[in-house]
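A single protein chain has been omitted; all remaining protein chains appear in their positions.
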Amino acid sequence: MGIPEIEDAGCLLCFGYNGADSHPIVARRIVRGKQKGMKIICADPRVTETARISDIHLQLKGGSNLALVNAMANVIWNEGLADKKFIDEHTKGFDEFLKVIEKYTPEYAEPITHIPAETIRRAARVYATTKPAMILYGMGVCQFTQAVDVVKGLANLALMTGNFGGPSMGIGPVRGQNNVQGACDMGALPNSYPGYQNVTVPEIREKFEKAWGVPLSDQVGCPITHVPHRILHEKEEKKRIHAYYIFGEDPAQSDPDLAEVREALDKCDFVVMQDIYMNKTGLYADVILPATAWGENEGIYTCADRGFQRVRKLIEPEGDMRPDWQIIADISTAMGYPMNYKNTEEIWNEMIDLCPSFTGATYEKIEKYGGVQWPCRDKSMEDKGTPYLHKDGIFATKDHKALFYGTDWHPPVELENDQYPMTLSTVREVGHYSVRTMTGNCRTLRNLEDEPGWVQMNTEDCEKMNLKKGELVKILSKRGYCITRCLPTDRVKPGATYMTYQWWIGACNELTTAKLDPISNTPEYKYCACRVEKIEDQQWAERHVMELYDDIRAQMGIDTGKGAKA
Amino acid sequence: MNYFVKGNPDLCIGCRTCMIGCVVAHEGKHIFEVDPDSYSFNPKLHMVKTANLSVPVQCKHCENPACMAVCPVGAISQKDHCIVIDTEKCMGCKSCMDACPFGAINMTVQTGKFQADGTEKKVANKCDLCYGFSGGPACVRVCPTEALTLVTEDELGDAMERKRAEAARNAYLETHPQE
Partner (left out) sequence: MKKEIGSFVVGDSTKCTGCKACELACFTVHNRKSNHLGKTVGTVTVPVTPRLFLTKFEQGCMPIQCKHCEDAPCLNACTKGAISRIDHQVIVDAEKCIGCKDCMQACPFGAIALLPYARDGRLVGQAMSSEPKVFASKCDLCEGIEGGPACVRVCPHQALRLVDPEAEREEKNIRAAEALLLTKNWR
C-alpha cells in the first residue's frame, strides 16, 4: 500500500503509531480519511492526535500489544467474521494459529491490556467488517522485545479478514526515520545485499563478487545494537570490534543504555563519524568527516511505502564538506578499492542492475512519475512500479501462499518494582526529528522546544508528588538518571511516563534497557522501570541544567551566541 | 465586521507549524540571518492540548473588545477589520490580558529594549491577522492539515443566511409534509 491510499481506507487500525508527532504529512492523510468517513481504531497507551479523532481508542497498557492483537483475532474467528475463502485459497498454517489464539478471549486479555473486553470485541468487529481495512504500525510495535511477533500478529489480522492484495488495505510499517526504508533497501542490514538479497546465498554472493571484482564474506554481519557488547565483552579476539565507522547516526544519543554506549565508544580503538553537524557521538570520534545536508546534495530516498524519490541539490555547499557518496568513494579508493563514480546516477544504475526488484526504477522513470514504488522489474516506461503488494492474494512465497504465525504474548523484560515503580517509554515530538542533529540547529524549532525536554506524566501522579508543570525533576532507572521538566497531562495513564529521546540533558536513553527483540535486534525502548524524584532546590537545578548544556555545546565547539558573532 | 482566524480541532494535529509561521511572518526573514539568541520568539497564537483536544487559540477580534476598553493608554485600536496593539504605546499593564476571556493576549519580551532599571521591557502580544503583510494570516497558509480558516464578514453572513433559509424550509416542510 502507498501512503496516498490511507485516506481511502474504510477502516484504519493505527497500532503503536503516532503520525502527528512522527510524520505530520502521513497524519494529514489520516485526518483527511476521517473527513471522508474512515473509521479509525487507535491502539496506543497515550491519547495521541489520532486517538483523539478515533472511533475506538484502545488505550492499552504498555507492553501488552500481542495480547490485544491475539484477542482481536480470537473475536474475529469466534464471531464468524473471518474471510474463510481468502484463508483457504491464499494462506497456510491457520489451524496451528487457531490453537494459539484459542485462549486469548477478550476476557483473558482484559487484565493484561487494561482494555474492557467489550471494547476489544467492538474494535475487532469494526476492523473485520469495514472494507477495505488498513493497518499502520509504528515504533510502538517495533521497539519491544516482542516486536516481530506483533508484526506477524497484525499480519494475521489482515490475512484472516482478506485485507491483502488490494488498494487501501494490508499492513504498513511507518518507518522510524525518513530513509530507514532506503537504508534497508540498499542493504544497510547485516544480512543482506541491496534489494534484500541474502548474504548467505551462494548464487547471490557470486553475483556481487563478479560485479564488484572482489571476494565477499558469506557471513551475516553484526547488528548495530550488538556493537557495544562486541567492543566491551567479546571474549574471542577475532570477533572483537576495534574500529567503528558511524555514518548519519548518533548512537551516543539514540541507543539504549547510554552509559554502556559511552564506555564502548571510549574503549573502541578507532571511531569515525560522518555527519552533517556535530553530535554527541562526535565527542568520541577520532576522525570526523563532514558531510553535506539535504538541499546540498542529490540522490534517492525511499519512502515508507517503498517509493523511490529523487532529492535534488538546491545550493552549493560551503566549506570543507562533501556529499556522503563522495566521502565513501574516497575512503574506499584510499583503502585500495578504487571507486570512480561521476554522479549518483552511475551508482544507482549499478545497483538496480544487481537487484531484480529495483531494476526498472531508473532515474528517468522516477523523474517522470515523481516516484516509483518497488518492486519495479522492467525498465520499460510501462512498468510504473507496485503501489500495493500481494496483488490478488498472491504472496511472495514459493507457493504464493501467506503463512499464519501464532505466538503467545510475553510481558516486557523489565517490569515495575518497589524501587522503580513507574514505566518509561521513549516517544517522538513533532518539530524535533530523531536525535535532532538537524532540527536542533534549526532556530525556530529550537525556540519551540529546547533542553532539557519534558517527561509526560499523568496529572494525578504529579499531584501526588506535588509536581508542577515545568518543574525540573530527576528521573532514574537501574542504569542511570537524567534531569528533565515535568509535563502533567491527562493524555497518559497513571504509572506511565514518556520522554522524547533527542535531549542531551534530559537524555532518556540513560535509562532505557538494551534488551533486544531476538529477530529484529531492536531494543525495548518502549518499556523499562523508572522512578521520578522531585528536586527541592529548583534554582540550583535550573543553573545545573544550563551549565551542563553550555558545557556540552562548548565541547562540541558550538558558538553559544554569547561570544562575538556577527 | 472584524475578521478572525479559527481553528478546527478535528483537523488540527497539534504540530505548531502555525506558531512558527506566525513568528517568521512577524519577524521577517532576518531571523534566519541574525544570531539565534538575538530575537524573541513570540507566537501570537497558543496551541492548547487537553486530554481530548488540540487546537490553536487566538484573538477573536471582538466587535466590542474588552481589551480595547480597559487599555489605559489607548494602545489598542481597530484597523481594517482587526484589533491591533501599538507596542510602542503599550506599557505592559496586563489589564488587557486580564480582560480577554480567551487568553489570547500574553506578555512578551521586546528584544533589545529595556526599562530604566535595566530589566527587560515586556508588552502585550496578540494576533493582528498579519496586519500589513501580503498574503493574509501566515498561520492559515502554513497549516499542513488546513485546520485554520480566516472567517470574514461575507462568509459568516452567507452562512447565517443559509442556516436561516434552511430552518425556515424545515419549519415549512413540517407543516406541509406532502410537499
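Order of writing sets the labels: A and B. Residues in every chain begin at 1.
Basically, contacts are C-beta pairs under 8 Å (C-beta built on N, C-alpha and C of every residue); 3 or more make two chains touch, one makes a residue touch a chain.
Every value quoted in this text rests on a predicted model; they were computed, and no experiment measured them.
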Per the touch definition above, residue among B:2, B:17, B:95 or B:145 touching the missing chain: B:95
Residue among B:1, B:159 or B:173 that touches the chain left out of view: B:159
Selected from A:111, A:470 or A:518 as touching the chain missing from the view: A:470
Touch list for subunit B against the chain that is not drawn: 6-10, 46, 48, 50, 53, 55, 57, 72-73, 90-95, 97-98, 100-107, 110, 113, 115-117, 119, 121-123, 159
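Just so we're on the same page, only the chains that are shown with their structure count from here on.
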CA centroid of subunit A to CA centroid of subunit B, Å: 37
Subunit A-touching residues of subunit B, taken from the complex the two chains share: 10-17, 19-20, 23-24, 31-32, 35-38, 41, 49-54, 144-145
Residue ranges of subunit A touching subunit B (in the complex, touch as defined): 19-20, 24-25, 27-28, 31-32, 34-35, 47, 49, 52-53, 430-431, 443-448, 489-491, 561-562, 565
